[in-house]
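Shown here: the complex without one of its protein chains, the others still in place.
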Amino acid sequence: MADVYVLADLERGRPTDLTFELLTAGRALASDLHVPLKAVLLTNEAGLIAPSLGFADGVVAMSHSSLEHRNLEAWSRALLKILDEKPPKVLLIGISNGLLGLPSLVAGARGLPLISLCRSVTAHGEEIVGDPVLFGGKIEAEVHAKGGPVVVAVRPGSYSAEPARVQRTVPVENVEPPEALETRRVHFKRYADLEQTDVDITHCDVLISIGRGIQSQENIRIAEELSGLFRNAAVSSSRPLVDQGWLPRTRQVGRSGMTVKPRLYLALGISGAPEHIEGMKSSETIVAVNTDPKAPVFEYAHYGVVADILTFMPRLAEQLRKRKPVVA
Amino acid sequence: MDVVVLMKMVPDAAQKIEVDAASGQLKASTLNLIPFESDEHALEEALLIKERTGATVTVVTTDLPGGDVALWTALAKGATHALLVTRGRPYEPRSTGELARIYAKLLETIPHDLVLTGAQAPDDVEGELGALLAAQLGLPYISVAVAVRPDEGTHSAEVTTELGGGLRSVYESALPLVVGIQTSETPPRYAPFLQIRAAQRSKRTRSVAVEPVPFDPKVEVVALHKPVAGKGATMLEGSPEEVAGRLVEILAEKELVGG
Partner (left out) sequence: MDLDHVLLYPEGKSLLTCIQCGVCSATCPQEAFMEYPPRKIVAMLKAGLIDEVVQSGSMLKCVSCYSCQAKCPRQIRLTDLLFPLIRGRMFEGGGIPAELQKAFLDVQRYGNPLGRSTSERSDWVARSKVPIRILADRPGPVDLLWNVECYPSYHPRGQAVALATARLFHRLGLDFAILGSEERCIGDCAGYFGEFGLLDALIEQNLTTFRKYDFRRVVTSGAHAFNVFAHHYPGYGFTTPVEPVVGLIGEELPKLRPMLKTSVPHKVTYHDPCCLGRCMGASALRCYFAPPRKLLEAIPGLKYVEMAHHHENSLCCGGGGGGMWLDTYYRDQGMDRLSERVVKEAVAAGADVLAVTCDYEVSRFEDAVKVLGYDRKIVVRDVLELLDESAGGEAAV
């Protein structure tokens, strides 16, 4: 067998968006290699989840109580048994917080080639090629791996999840759990929700960030409405608004506030003082709207609009309402 | 309780990182190496454990430029021992696998109940140090930790990890255990310069030579390059309606909004 495997990332028993992103990646790779694409499902009750992975040609599943929650020790022992019994050509694992380290544990234990931090993965003949992004995006690499199975760790947000959201009955191959699961030393105890009185802007996918251009406290409502049109979004701001008491300190982006890296940072009426830039410059996509075409924020933005945000925000909201909110 | 902190020197992303066009490798002469930020958090977590339990904290790094300063700083902050592993090789981004083997060898000779290191470094082309090391040593591994609470009596530790979106999960593990630290419970402390110099003069940093570890890299870094990026924003022009429409199309292409 020389399939392309994609490990399903699960949170509280549901496949995460990252799972579907990787299935999309895996499909392209499987086509190049002319092999089937299979989802690997580690959980306590595989039968319930398998149909949601219908984009794959099949599911390789292992069910055991220790696999219910992501547990690096249990999951690596389970994966190793699957790799030993049914070795694939490539195993793709998404770098979610819950799975970070798993590719290394598996590759390290069996001496397998591993390419980590990848945005994409392709096949060049027999070689698997990954393109890790290093040093906070300052350097890109091209890494080749021979032999196999090759383990590839893929960053979130690199592929589209949408095409892979296919619900259907798929063939499931069950693999017996290894005895090593009984002697594991790490035990999942509980989930703990953070005691939070406010949203954590460092974990938002989209930030609608407002500055002095918002002009008055009641206008913040317009930004809140805009934020409501995205998924996992919140309103954040530059320091002057927080100092004026218009927003709580928890929403402040910048050197003396939070450092954020959302997928979309919409800087509205923010001129871009260096202290602010420091807290948001690593955002994936930065869109800046400001009346001043010379505002420094435009040097760091990917897209810029010269406009009064009070005119622009309602127009943007109007356009957004025509679409449904999607965020990985 | 013996806590070992593994620190890795990485190029400072705040400074310029240059690629030599001819060789496709990093220009060593322009690199500024600093301790990896999450490793600093690992050290802080270790120092908090020391303050709570009286554990000894041993900090380890390799003899890359700046490694000695990192150890003096760790001593100034309160680490018990500092070990400089002599390797005599310049920095290269693909070295974590070899480093894991070197540290695995080293840990055979020093007591360790807890091994702490940063969860994910910016040069982890071939995986994370903590996980690769745990695989080498056959020890359990927990990653993205934000709190580590060892219990000497039961010889176990409770580890809280950060799943994102305000969700955390809590694990319990037998010791010895390797933990990848995301952030420490309190921000890394500042070491005043005089204390760093005092640590330097105290000669408490010990050099250890580890036998060369045979290592056969399974992957090949073919080329490094700077990302192609234009400076400055693409300005969207037109009436507010047109611009808003165009922007939403761009966001849709990036799957930030639906179709």
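As written, the chains take the letters A and B, and residue 1 is the first residue of each chain.
Heads up, the rule we're going with is that a contact is a pair of C-beta atoms (placed from the backbone, for glycine too) under 8 Å apart; a residue touches a chain by one contact, two chains touch by 3 or more.
What you see is a predicted model; the values in this text were computed from it and never measured.
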If I consider the whole complex, including the chain that's not displayed, which of B:50, B:105 or B:189 touches that chain?
B:189
Have a look at A:12, A:221 or A:249 and name the one touching the chain we're not showing.
A:249
In the complete complex, the non-displayed chain touches which residues of chain B?
12, 14-16, 34, 186-187, 189-190, 192-197
Would you write out the residues of chain A that touch the absent chain, in ascending order?
212, 239-240, 243-244, 249, 252, 255-257, 273-274, 278, 296
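Note that in this section only the chains that are shown with their structure count from here on.
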Hey, which residues of chain A end up touching chain B in the complex?
11, 69-73, 76, 95-98, 100-109, 111-117, 132-147, 153, 160-162, 184-194, 196, 200, 203, 205-206, 229-230, 232, 263-264, 285-288, 298-307, 311-312, 315-316, 318-320, 322-328
Counting only contacts in the complex, chain B reaches chain A at residues 10-11, 13, 17, 19, 26, 93-94, 100, 119-120, 122-128, 130-132, 134-136, 140-144, 158, 160-174, 177, 180, 182, 218-227, 231-237, 240-241, 243-245, 247-248, 250-252, 254-259
